[in-house]
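One structure is given here, and the rest of the page talks about it.
A selection of the complex's chains, in situ.
Letters are used for the chains, namely A and B, taken in the order the chains are written, and counting of residues starts over at 1 for each.
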Amino acid sequence: MAHITDTEVFQAFSTYATIVILKMMLMGPLTGYFRVTRKAFANFEDTHMGKTIEEKKRMIRVNEDVERVRRCHQNDLENIIPFVVIGLLYTLTGPDLSTALLHFRLFVGSRFVHTVVYVMALPQPSRGLSWILGMVITFSMAYRILTTVLLL
Amino acid sequence: MAHITDTEVFQAFSTYATIVILKMMLMGPLTGYFRVTRKAFANFEDTHMGKTIEEKKRMIRVNEDVERVRRCHQNDLENIIPFVVIGLLYTLTGPDLSTALLHFRLFVGSRFVHTVVYVMALPQPSRGLSWILGMVITFSMAYRILTTVLLL
């Protein structure tokens, strides 16, 4: 086991993958925060804040702030999980530490920017650019995997 | 390869990760079951049960039972995949078998409870607590990764 975890590239991957997955997981509690403060729930059993049945039923509704956080969370699932999978396989191709760190840092940075821009609804093209940067980095790692270990 | 798969912690991780991923995958057929029994589809080509065009069109609708299973499936994606990624990296830091088993068993158990509670719409806080338990376990493994291999 020492063979893998002793390499610095693997340690760097573990660090950045863990950080960006934790960032993604925090979208769950953030959704919960907006659901409670906006009183907009999806399940009837979550509306215990309401005092009457009528009030509870009115809390089953769609709120734009909640939906925005959920779209951001969904975009994380669509981009961060591919990064983690491709990043692990990339790490196992034995890249230079400096090159690998450049990929990992730029990706994780781009996703933190993406989240802030999305949740605060900052003007475009900031969200688009941070999304594309993350995609390009993952494609770059995928290119190295396919040119190193291709076996069809 | 023997170096990794020969450790008992890795075998335990493989076992629990496979079980909890299989549980997540079964939400797909469960959604299909509710779509057919509730006659509530998302795609027009799925409404072959309908005899006339009018009847088929009425089957393109949103049903609360279907949506409940889909929300449960989505919650699985948001929590089980982070567990698998963090769990793999955690396994490679070489934890004690008993500590690792405690993490894996509690997480997988919490997600089975979460699914039953969600799909059967049991009263809160049962769903909230099972969700939080899963989050805390993943955070605990992430903490060990970051304190063991941190390389920024």
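As a convention for this text, contacts are C-beta pairs under 8 Å (C-beta built on N, C-alpha and C of every residue); 3 or more make two chains touch, one makes a residue touch a chain.
Values in this document were obtained by computation on a predicted structure and should not be read as measured data.
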### Message
Since every chain shares one sequence and 2 appear in place, tell me the total number of copies in the complex.
### Response
3
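Methods note: only the chains that are shown with their structure count from here on.
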### Query
Approximately how many whole Å separate the CA-defined centres of subunit A and subunit B?
17
## Note on the structure
subunit B contacts subunit A in the complex at 3-4, 7, 10, 67-68, 71, 77-79, 81-82, 85-86, 89, 92-94, 121-124, 127, 131, 135, 138-139, 142, 145-146, 149-152
### subunit A - residues contacting subunit B, complex
1-5, 8, 10-12, 14-19, 21-22, 24-25, 27-29, 42-46, 48, 73, 77, 81, 84
